[in-house]
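Just one protein chain is left out here, and the rest sit where they should.
First chain written, first letter: the chains are A and B, and each begins at residue 1.
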Amino acid sequence: MRAAALSPGLSDPATDAQGCFRALLDAMSRPGLVRRVPVAELRPPAPLSPAAAAVLLTLADAATPVWTDAGADAAAWLAFHTGCPPAASPGDAAFVLACGTPPPLDALMQGTDEEPHRSATVVAQVAALEAGRGGWRLSGPGIDAAHRLRVSGLPEGFAARWAANRAVFPRGVDLILCAGRDVAALPRTTAIVEEG
Amino acid sequence: MSEDTASEVLDTAARRRWMGILARASASEIAARLRDAPPLPAHTRLRGPETGLVMVRGRQGGDGAPFNLGEMTVTRCAVGVGGAVVGHAYVAGRDAAKAELAAVLDAALQDGSLRPALLGAVVEPLAAAQADRAARTARKAAATRVDFSTLAVMR
Partner (left out) sequence: MAYVAVKGGERAIGNAHAWLDEARRGDPALPALSVRQIEEQMSLAVDRVMAEGACYDRPLAALAIKQARGDLIEAAFLLRAYRTTLPRFGASTPLDTGAMRVRRRVSATYKDLPGGQVLGPTFDYTHRLLDFALAADEDMPRPPMPEAQADSAVAPRVTGLLAQEGLMAAEPASDAEPGDLTREPLEIPADRPLRLQALARGDEGFLLGLGYSTQRGYGNAHPFVGELRMGEVAVEIAPPELGFAVEIGDIVVTECQMVNQFAGSRNEPPQFTRGYGLVFGQGERKAMAVALVDRALRARELGEEVGAPAQDEEFVLYHCDNVEATGFVEHLKLPHYVDFQSELEKLRAIRAAAATDARREAAE
């Protein structure tokens, strides 16, 4: 195994993972708000951003198959620190970590009406996240009136795909967006009501 | 270190052996042997030391399909030495200091220039002590073996 694949993970695993979990919980419960993960020292192998890496270090374990397009070093590093098994295809993954264009959302685990939690979570690495001005206007549970979120780096037409994902509720995937050390989340209940 | 030299240095059977011996030794036993050994190289922690569980499996009927018997505590550690060599330890129990020591030793033992001295000062004495303990238990067990032929003589 190459040395890059074995570089250090969270410097204080318990405390750091708790801090990241809190940031994710905030981001998930207030869709569109941008939160920063408290991992100043995390240096994941390229092309992973600290935020995307921290999300996986916090959430993934031996029971969650992970699919990623981030390359062998990143996959090995994630497996080394979390024990997550590699998923054979995006459709087998509990977490889909996309640094490039995410796979079609409807090809991922959707959960069932009885067990909607058995669906995939997409961790998408994007160029930048900016809350408050311009971009998407979001509504849904956890949003009082509307949240604005500008996402740079998602493929065109993503909002339409997201609408289709939302239509299969209670099934469907959840989305965590990562840029640098910032995270924002769109649970499957969140609607993108307009693109600006 | 290139892949080729790595495979030269790494004799898996030898590495398995020293890892197993270090796993069975206590931290104080290892520390005591290190007093007569060359100093260990500086290391950086790559993962852990961290304590977790391993699910211990048996086989139904002793030799059939596997089943989950129960878990045991295990502490693991991975360290980097000199940029390219990674030392690993997986040891039963919850002793983080021991796991780190075992991981550093694993890394140092992969270095051909340190290996003979460390094998001689640390690994072999620990192995001998473990073999002694096992042999003593075996001799105690042998003393409780029933000798039915004695009954035949008495008859």
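Assume a contact is a pair of C-beta atoms (placed from the backbone, for glycine too) under 8 Å apart; a residue touches a chain by one contact, two chains touch by 3 or more.
Note that the structure is a prediction, hence the values are computed from the model and not measured.
Q: Of the residues listed, B:V54, B:A84 or B:A128, which one is in contact with the missing chain?
A: Among B:V54, B:A84 or B:A128, only B:V54 touches the chain that is not shown.
Q: If the hidden chain were put back, which of B:P39, B:G64 or B:G83 would touch it?
A: B:G64
Q: Mind pulling the subunit A residues that touch the left-out chain?
A: Residues in contact with the chain left out: 1, 6, 61-63, 76, 79-80, 83.
Q: Touching the absent chain: which residues on subunit B qualify?
A: Contacting residues on subunit B, toward the hidden partner: 12, 15-16, 19-20, 23-24, 50-74, 76, 78, 88, 90-94, 134-146, 148.
We take it that only the chains that are shown with their structure count from here on.
Q: Would you pull the subunit A residues touching subunit B in the complex into a rising list?
A: Listed in rising order, the residues are 1, 3, 6-9, 13, 80-81.
Q: Please output the residues of subunit B touching subunit A within their complex, sorted ascending.
A: For this pair, the touching residues of subunit B are 44-47, 50, 78, 80, 83-84, 86.
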